[in-house]
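As you look at this complex, bear in mind that one protein chain is not there, while each of the others sits in place.
For chain A:
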C-alpha cells in the first residue's frame, strides 16, 4: 500500500432484495476486479411465490443456498422455469447470503453506492442522512432504473460496470468530474441517471 497514488474505490450495488439486479452487478464487478459489495433495502428478502401476492419471504442473512433448497423443495418446476433457482445458484457463487443495506454500518465506507431503482435510491439517501456524520467522507449515490428481470439485470449490470470503471479509472476525484461523467453516460447509453451525495 503506502504511497500508491490512490486507494481503490469501494462500490456497493443495491437493489430491493439483494437477489437479482444488485447480485448481477456484484457478480460482474467482482469478476472485473473491482472492490464491490451488494445489499438490499427491503425489510425482507421477497421472492415471487406460486401465486400473485404470495411471495416467498426470507430474512436478510438467510444463505442463498438455504433459500435455494427451500424453493426446490416447494416447487422445483416452477422455480426453475421462472429462473429463480438458476439465479440463486449464481448468487451462491458470489457470496453467502443477502445483506441489508440499513444494517451495513460495520462494513465500512463506500465511495460509490449504486442503486437500480428510485425507491431504493431514496431509501439509501434517507438512511445515509440518518446516520451520524462524523468522518466527513463523501459518498456518491447513483441511481439507474433497471427493470427487475433477468435480461434487464444483465444489461444494467454491464452499464453499472462501465460507469464504475470510469469512476475508478478517472485521474481526478469523482467530485470534479461527476457532472460531466453523468451527462456523457446518459447521452451514450440513453439511460437516465440520478445521483446524490451523502457524508459518512
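Criterion: a residue touches a chain if its C-beta (ideal position, glycine included) is under 8 Å from a C-beta of that chain, and two chains touch if they have at least 3 such contacts; residues count from 1.
Rule of thumb we're sticking to: contacts and distances are computed from a predicted model.
Novice: The complex has one chain missing from view, so what does its UniProt entry call it, picking from "tRNA (adenine(58)-N(1))-methyltransferase catalytic subunit TRMT61A", "Elongator complex protein 5", "Symplekin" or "Signal recognition particle 14 kDa protein"?
Specialist: Its record in UniProt gives the absent chain the protein name "Symplekin".
Novice: Out of A:32, A:96 or A:183, which is the one that touches the chain we can't see?
Specialist: The single option touching the absent chain is A:183.
Novice: State which residues belonging to chain A touch the missing partner chain.
Specialist: Where chain A meets the chain not shown: residues 1-6, 20, 43, 47-55, 82-84, 119, 121-122, 125-126, 129, 133, 135-138, 143, 147-150, 172-173, 175-176, 178-179, 182-183, 192-199.
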